[in-house]
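Here it is, the structure, as structure tokens.
The complex is shown incomplete by one protein chain, all other protein chains being positioned as in the whole.
Going by the order they are written in, the chains are A and B; count residues from 1 in each one.
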Amino acid sequence: MLKEYFGVLLFAGVAAIIPLAVFAVSYLLSTKKDTPEKGLAYECGMDTRGETWVQFKSGYFLYALIFVVFDVETVFLYPWAVKFGQLGLFAFVEMLIFIAILLIGYWYAWKEQVFRWK
Amino acid sequence: MSNEAVYGIMFYLVSAVVLLSAVAAVTLRNLIHAALFLAISFVSVAGIYVLLHADFLAAVQVLIYGGAIPVLIAFGVMLTRTPGAAGSNPVNTKTYIWGLGITGALFAVIMLSLLKSKFAMQGLISKEPSIEGLARLMLGDFLIPFEFAAILLLAAMIGAIILARGGEAK
Partner (left out) sequence: MNFNLLSTEIATALFGSVLLILSLVTGKDARRGLGHATLAGLLVLLLITFTQYGINSGGFSGTWILDDYAVFMKQVFIIAAILVVFAGKSYVEDFTGNCNEFYVLMVFALLGMMGMASAGDLITLYVSLETMTISFYILVAYNLTSGKSAEAGLKYLILGALSSAVILYGMSLVYGAAGTTLFAKMPPVSVASPVLLLGAVMLVAGFGFKIAAVPFHMWSPDIYEGAPTPVTAFLAVASKAAGFAAMLRVFLGGTPVAPDNWLGIIAVLAAITMIIGNLVAIPQTGIKRMLAYSSIAQAGYILVGLMAADPAGVNGVLFYSMIYAVANVGAFAVVIAVERATGSDEIAVFGGLWQRQPLLASVMTVCLLSLAGIPPMAGFVGKFLLFSAIMDQGIYWPAFIGFVMSMISVYYYLRVALVIWRDEPKDPAPIAVESGMRLAVMAALAVTVVLGVYPAVLSDLSLAAAKSFFGM
């Protein structure tokens, strides 16, 4: 079975080589003269003013948090979905209860305006 | 090369990545870099799971620890009010010796007892993909912890919202 994962390994290896190769090529081909002009933000950027490290609002964090909770739920759903045919009605009810409990949490998050961007 | 040799080489390679990136996560002074190395360490642990034939666990590891947790950590770091990324992960160098000593002693004890024991299910390899047995156990024998897990997630979600909200109000 492990041999099937050889492809994954190969993929990971190639994926690691490509960015390294790009860096290497640009390092070899580029001219190495540094001017103040080059340090500026290019085209789509703006010059920064004040601290570049600002405190983000907690909205981001709350989004990530809800995401983690439902990501974990996916983990529980996955085996159930794979064996759905053999597991029968009882497992279906179990999963319904599981999802219902988490839906209460979703409702709570909704009511607490976690999803509203202020 | 024999299968065992390839297996051994892979195991030590993956383990080296896990350990080195974990060390980097602890010692790097920039918290963002530390978080990225932590993610690498988590994902490489999935490699170890694959070598142990725990394919579903490996997928979960990538899904949760490769995806969700680093995002959460990154947002958590962004919430903090620090003057900059450099030096945001201070390391206490005074207690290195103690830490090394205690960790080394614990490691020695664990290794000694592992080497001297027999395990109940040594050498057993399941024929079916691990997810099938897992589904049967989770929704069959272990249905109580399964439903408890839902309550646990609910409690964690409510609490995290309240605590994060409280920080917002101030």
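Everything that follows uses one rule, which is that contacts are C-beta pairs under 8 Å (C-beta built on N, C-alpha and C of every residue); 3 or more make two chains touch, one makes a residue touch a chain.
Note that the coordinates shown come from a computational prediction; the quantities given were computed from them, not determined experimentally.
Asks: Of B:16, B:86 or B:162, which sits in contact with the chain we cannot see?
Replies: Answering carefully, the residue with contact to the hidden chain is B:162.
Asks: Identify the residue among B:7, B:107 or B:148 that touches the chain left out of the display.
Replies: B:148
Asks: Of the residues in subunit A, which ones touch the absent chain?
Replies: Looking at subunit A, the ones touching the missing chain are residues 101, 104, 107-108, 111.
Asks: Given the full complex, what residues of subunit B touch the hidden partner chain?
Replies: Residues touching the hidden chain, for subunit B, are 109-110, 112-114, 116-121, 140-145, 147-149, 151-152, 154-156, 158-160, 162-163, 166-167, 169-170.
Basically, only the chains that are shown with their structure count from here on.
Asks: Show me the residue ranges of subunit B that touch subunit A in the complex, using the header's touch definition.
Replies: Touch residues, subunit B against subunit A: 7, 10, 50-51, 53, 55-56, 59-60, 63-64, 67-69, 71-72, 75-76, 78-85, 131-132, 134-136, 138-140, 143, 146-147, 149-151, 153-154, 156-158, 160-161, 164-165, 167-168.
Asks: Going by the contact rule at the top, pick out the subunit A residues touching subunit B in the complex.
Replies: Within the complex, subunit A touches subunit B at residues 1-2, 5, 8-9, 51-53, 55-58, 60-69, 71-76, 78-80, 82-83, 87, 90-91, 94-95, 97-98, 101-102, 104-105, 108-109, 112, 114.
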